[in-house]
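Left out: one protein chain. Kept in place: all the others.
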Amino acid sequence: MRYSAFKVFLQGLTGNKGWQPMWREPEPKAEYDVVIIGGGGHGLATAYYLAKEFGISNIAVVEKGWIGSGNVGRNTTIIRSNYMLPGNEPFYELSLRLWEGLEQEFNYNAMISQRSILNIYHSDAQRDQFVRRANAMLLAGADAEMADADQLRKELPFLDFDNSRFPIKGGMFQRRGGTVRHDAVAWGYARGADSHGVDIIQNCEVTGINIENGTCQGVQTSRGIIKAKKVAVCVAGLSGRVMSYAGMRLPIESHVLQAFVTEGLKPVIPGVITFGAGHFYVSQSDKGGLVFGGDIDGYNTYAQRGNLPVVEDVAESGMAIMPMIGRARLLRSWGGVMDMSMDGSPFIDKTHIDGLYFNGGWCYGGFKATPASGYCYAHLLAKDVPHSTATEFRLDRFRRGHLIDEKGQGAQPNLH
Amino acid sequence: MTQYNRIDGGLIDRSRVLNFSFNGKQMQAHPGDTLASALLANGQKLVGRSFKYHRPRGIFSAGSEEPNAMVQLRSGAYLEPNTKATVVELFEGLSATSQNHRGSLEFDLMAVNDFLAPFLSTGFYYKTFMWPKKFWEKLYEPIIRTSAGLGKLSLQEDPDCYDKGFLHCDLLVIGGGPAGISAALSAGRSGAQVILADEDFIIGGRLNSEVYEIDQMAGSDWVLTAKAELETMDNVRILARTTIYGAYDHGIFGALERCNDHLASTNNKPRQILWRIYSKRSILTAGSTERSIAFGNNDRPGVMLAGSVRTYVNRFGVAPGKQVAIFTNNDDGWRTATDMAAKGVSISAVIDSREIDPRAKISGAGLFLGASVVDTTGRKGIKSITLSNGQTIECDCLAVSGGWNPNVHLSGHQRGRPEWREDIATFVPGKQLPVGMACAGAANGNLTLNSALHDGYDIAGRQMHDLGFEVAKPLTVDAEDESCEITPFWHVKESRKRAWLDLQNDVTVKDIKQSNLEGFRSVEHLKRYTTLGMATDQGKTANILALAIMAECTGKTIPQTGTTIYRPPYTPVPMGAMAGRSRGKDFRPFRLTPSHQWAEQHGAVFVETGNWLRAQWYPRRGETTWRQSVDREVEQTRKSVGICDVTTLGKIDIQGRDAAEFLNKVYVNGFAKLAVGKTRYGLMLREDGIAYDDGTTARLGEHHFVMTTTTANAVLVFRRLEFARQCLWPDLDVHLISITDGWAQYAVAGPNSRGLIRKIADKEYDLSNEAFPFMACKEISICGGTLARLFRISFSGELAYEIAVPTRFGGSLMEILMEAGKEFDVVAYGTEALGVMRIEKGHAAGNELIGQTTALNLGLDRMVSSKKDCIGKVLSQRDALNEEDANRLVGFRPVDRSHQLVAGAHFISKGNQPVMLNDEGWMTSVCFSPTLGHSIGLGFIKRGDQRKGEIVRAVNPIQNSEIEVEIVSPHFVDPEGERLRV
Amino acid sequence: MSEYCLEPASVLDEYKQQFNGAELRELVDVGKVSIAIPLKGEEEVEKVLADHFGIAIPTVGKSVLSEDKMVRVIRLGNDQLFVLLFDQQSDPRSFLANKFGNVAYLTDQSDSWVGLEIRGTKARQALERICMVDLHPEVFLEDHIARTLMEHLGVLIIRNGDDSFVLMSASSSAKSFLHAIITSIRNVV
Partner (left out) sequence: MIIEHPLLGPRDMAEFVYLGDAALINRPDWQDPDAANKYYEYQYLRDNPAGLHRELWYHEQGDRSWLVVTRDTLTHEITNVELARDVAVEEGRSR
């Protein structure tokens, strides 16, 4: 069913009784060309692009719960491509470009809203780093803008320019950054993949990966064995658990990142704002809630919940830059389990086991990468060579010493 | 017409009158009222508008579950949006306004949405607004955003202050109703440390809302008696106005105490306190919340929860209507009828969905059994209801009871799932509870009074027994177990009109059905697709109804359909309270150097370096730009002598028999053979082979070293050294003490530095170049016997010293240095001049030690000893870190010397396109060199060490600039280091 | 004699203030010395403490005050002691070094820390607003010590009386520390 204003109007006239399911609920077949483990944003996007762009449609996406129940459904919805390193920036810029045409492409309004992202800086040294970053972005064909404190004062008068502990000296904008209605991304890709014949199988937990003679044969699931020519793992957050079925240890730890939303308020914050002297980033959703987050809790966990010290730290940082939010109330908090990698950058790679592929290690930045991750993973699955923008996301890079460490924190995942 | 809905009784103080205003209208009420009860007393039915359709809405409940009656409280910078009128304690002068309407509350222009409702069906926005593409940010979204949100922020800084605190207890009692009070009595009597918290401003819970008797006295009087007993116990603390909003790991709870919200002004005391409560055990006695029944137009002002109507009647002495109808599926609803009738309120009808014998005789009321309400009339206040038998009944208030849901929320904050209980048709806490938690009373499904009292008492007793306390004597109270029979009835299927579930977000039964139709059948999908339960009331009155309807749609049972996960906070918590005092200048502590006061007096401009404030430069009269000051400071230092406070560098005292061996392991270069009385520069790597800190370490004795670290990494280095000491080499005898704050340390630099030091050092010390050469160190005395440490080290490249004295002398030493230096025309210099001189010397600093660079990149690879192990050694040898075209730190100067370099510019070889593929490195640090008279820079560029003399492009597209630069040695001044050694 | 004379200054100008129910003052002229116990050297340290101060070495988290109340020995960690000297030694490190010789490693910390004493009936209530350690008198007994965090600052807290606590924190952030403690008091009195 194609969506349009006219369709909404027509359905409205007839009591909204003619809508159809956005995806089928098929039983798993015995065998597929590709089985994608994980019905999150990346897994669904991979299925969508495999079917649509790479001509492989005998695909199952197996999801242990409901689709979109992982981090695509529990993040702060930010999209941007303000990376610095050559291993990253072209990939994230590809992603942003895919976002820009996505709604028309899959006929679903995910409310991709390029209302800008701002990184505030508070010192000359930070400014120098942002100039380096901004120039890298421009060299990679992305957009960036530097703004001084005066300009910020004009655009964002509610920031604390006069009494803040760490003075706001300026910021770097990426005007094409912004936010997306996160759940709708999963739904849009699912609907698109389904329409190309992909089987989306919910409530189907993978319990094992069948490997014979170094070749992956398929998966064991709570709904039986499913054979596959290729198995594509795409379960960021739980990568360690799933890959242990294949006997692999990963350069990844699982950590929880909390996110928060306030009660609905009349819109005052135009884009995304990121604090530079603490951990805080905020935007305001189209429903009016201030959506914000901060640092990960910092300890290994698979529990989708966090603890108070981080909650309070995030609130402190929020009040530090915008003391007008003191009387806004925090309405909900939630936690997502992140694959924190050893250099803060992800993996899209083949494994040493034939037919077994891995996509993970997205840290807390996976949401914005969804389209490019799906596209590049599909490229790898279809052609067995990495996409040109994802050549560095290899599992063996630490052995070689080829680090993609944007923050320069080294092999300590909770610092990325 | 003041308070024409007042009736007798209640827990309000009628001897005093409070004046307040709503939408500018002046009204009166009494202490003990909430804003909601005060509005109802004054006959104000319409109080707000719903989120999506802007439907007129009134007061629905009497507690924190309220979905409708949201107001903006106070004004100006004190404006508090989205405040539930049902929990606002009335105070003199209170002003409130309604929100979310364009035009007046009565004539909201946005109410047009209600007529467009068929086209604004659930998720309609996912299906349209996509064409043309550009219109989203320009047109559609701005329109959507004008109708987003409910209340407004003031846009001004929150003028109130907040505090935080930490409490510890054996038992935390969450909720002060009958079960909670008896739990507190039980644990209190056994001698345990008890905290009893309740969100209301008086404890007692439903006992204040009902006419139950305990021990032959009114329930509310029994509460006072019990409270009096608890107040005599030193080991019991009662926190009223305190919501336990979250259950965190290991018995830690978050709590919000609204200490001064009930006052017109906080008088500079904290408005609210955010408590972190550490409990050994907790008992969830949070009671239960009534749910509604879905039927056509069940959202009109005047449609209320039946138990809440009772609250207004019994506790506040307010009749929410003159002619009241009751619609129930359970026995509790009947109590609303009997209580009101007893107070003389006219009951027009009792409608019970069950075919039962009447539970009471209500004079004048029609009884309709096995019947239901299918529709209502009255746009701004209910006027009549239509029953399933077609009959129409007039009423100005409809009290609805669909049964009671235990407040299980906190039991699920650690992802425990509640369990369904068929007999009371609701969810009760599951078995997987937060550590140390038990549940009792209505929160545990024991919905009747006597059982709740005993449940709380006994369970708390058992919990305290587990902790080793003696169990108190059994509870003896005389109370009844009232009837609470129920037959589930979720929605009136005959209703043709929209039937509301989530009143605030306007989610109706139809939306649930459509959600099912489109495949959003999992509870989480349902919630996310329809926005059910996402409003400020978090769906407390709506979620279970919606779940039941979804279960009906899919043919599953309710427990099979599941519930969404409960997450903190239980009720919304202000950001100000979450942040506490850490805001504005108090966001983080200030660290001040010993010369801070001197610098202030001398007009220094300060810069934040971590938490430190450091003098950045010292402007003098006549200087109009910072460059003039900095140039002067550099020139004068290089010409004569300058003083810089370098106290902020991390200083670590390292002692032990194995201290030298330890240093050998943590620095890339050797320290074992460093002579006593000597200092050495050292570089540290992370274990992954990347450089992260550098500094000098002095050997004061055979087993005694003092290490310096960079200012930024002082804490990190200390942590890593402790790790190395305790975890990697536990048998080394080495001990670390941070002495950063213990010593005031000044760099004294410049050709006349020896002369200056000579003036203050005590005479017995020979400071000649021979006796105290470059890199020497010594404990000496100065100014007639004061202990000092003298290091002959230099960051500026000049003959230089660092001199340290105990911090208490630091301020005085700065003055003495400046005084004694007058004959040399001494200058104080700040961090900018320090930076200029280090760039002139090519020393790496924070802009180069960014955690991404190796010793090789920094040109320090020859320091790495091949003869010994050190942290980071093995992994620094990986191929990709040692490639032929690795980045090298080199110097840059503009080909046209009048050009200025820019830090952050990228290097592109001449003839290449400025694109990422051709990117060869970047400029890390730049300055104007007053010594050379032009701009200079440091930067990383591929194979830089082999490209001296080459000219490359320094592109800076972000500022639309590009210049040609020449690759040069990073040592711009005195490359041979002769000045250091004179 | 030297031409120049260094004047010592207390970090908080010898702050002292009486509040309604609490008194707060800077502790001045207290010598503070860290004593690191060499690996396997605890017995000898114990002996010095016993012989020279009549003090039994405390366990971690506790402190002992000498009988003449001039010396408080605090056990911060397994291999770390912290000694407060109240008798205005001009060079506390040397004073102790004479007694310890090679038995332990000493570091003068007198200037690294600023000390405050808070006492009075409201003292505990004020500290409740800032200190996450349970200070209930049955849990945190007299002479108990704890290092913890208050308003982003590391603090060593010692109970030195019924309603009396010593609080020590880094001297560079002394002003922020004092501000935090004063705010805590003001918020409860």
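Note that the chains take the letters A, B and C in the order they are written out, and that residue 1 is the start of every chain.
Here, a contact is a pair of C-beta atoms (placed from the backbone, for glycine too) under 8 Å apart; a residue touches a chain by one contact, two chains touch by 3 or more.
Computed from a predicted model, the values in this text were never measured in an experiment.
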Where the missing chain makes contact, among the chains that are shown: A, B, C
Residue among A:T46, A:N307 or A:S333 that touches the chain left out of view: A:N307
Full-complex contact with the absent chain, from B:E137, B:D249, B:E394 or B:E962: B:D249
Touch list for subunit B against the chain that is not drawn: 248-252, 278, 414, 435, 687-688, 715, 719, 722-723, 726-732, 869, 873-875, 877-878
Residue numbers in subunit A that touch the chain omitted from display: 238, 240-241, 249-254, 298-303, 307, 309, 342, 398-399, 411-414
Touch list for subunit C against the chain that is not drawn: 59-61, 76-78, 80, 132-133, 146-149, 154
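Note that in this section only the chains that are shown with their structure count from here on.
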Centroid distance [mean C-alpha coordinates] between subunit B and subunit A, Å: 22
Gap in Å, rounded to a whole number, between the CA centres of subunit C and subunit A: 49
Of all residues in subunit B, the ones touching two or more other chains: 164, 276, 582, 586, 588
Partner subunit A, residues of subunit B touching it in the complex: 51, 78-82, 118-122, 124-131, 133, 136-137, 141, 144-146, 148-158, 160, 162, 164, 246, 248-249, 252, 254, 274, 276, 413-415, 510, 514, 517-520, 522, 524-525, 528-529, 531, 534-536, 538, 565, 567-569, 572-576, 578-580, 582-588, 607-608, 686-690, 692, 846-847, 850-852, 875, 878-882, 902-906, 914-917, 919, 922-925, 955-959
List of subunit A residues in touch with subunit B within their complex: 3-5, 7-9, 11-13, 15-17, 19-23, 25, 65-66, 68-69, 73, 86, 89-90, 101, 103-104, 107-115, 122-125, 127-136, 138-141, 144-146, 157-158, 160, 163-167, 181, 183-184, 187-188, 202, 262-268, 278, 284-289, 303-305, 307-308, 311-312, 314-320, 323-334, 397, 399-403, 405, 407-411
Interfacial residue positions of subunit B with respect to subunit C in the complex: 163-168, 193, 269-270, 273, 276, 278, 581-582, 586, 588-593, 611-612, 647, 653, 655-657, 703-704, 731-733, 735, 737-743, 759-760, 762, 782-784, 786-787, 805-809, 811-813, 816, 819-820
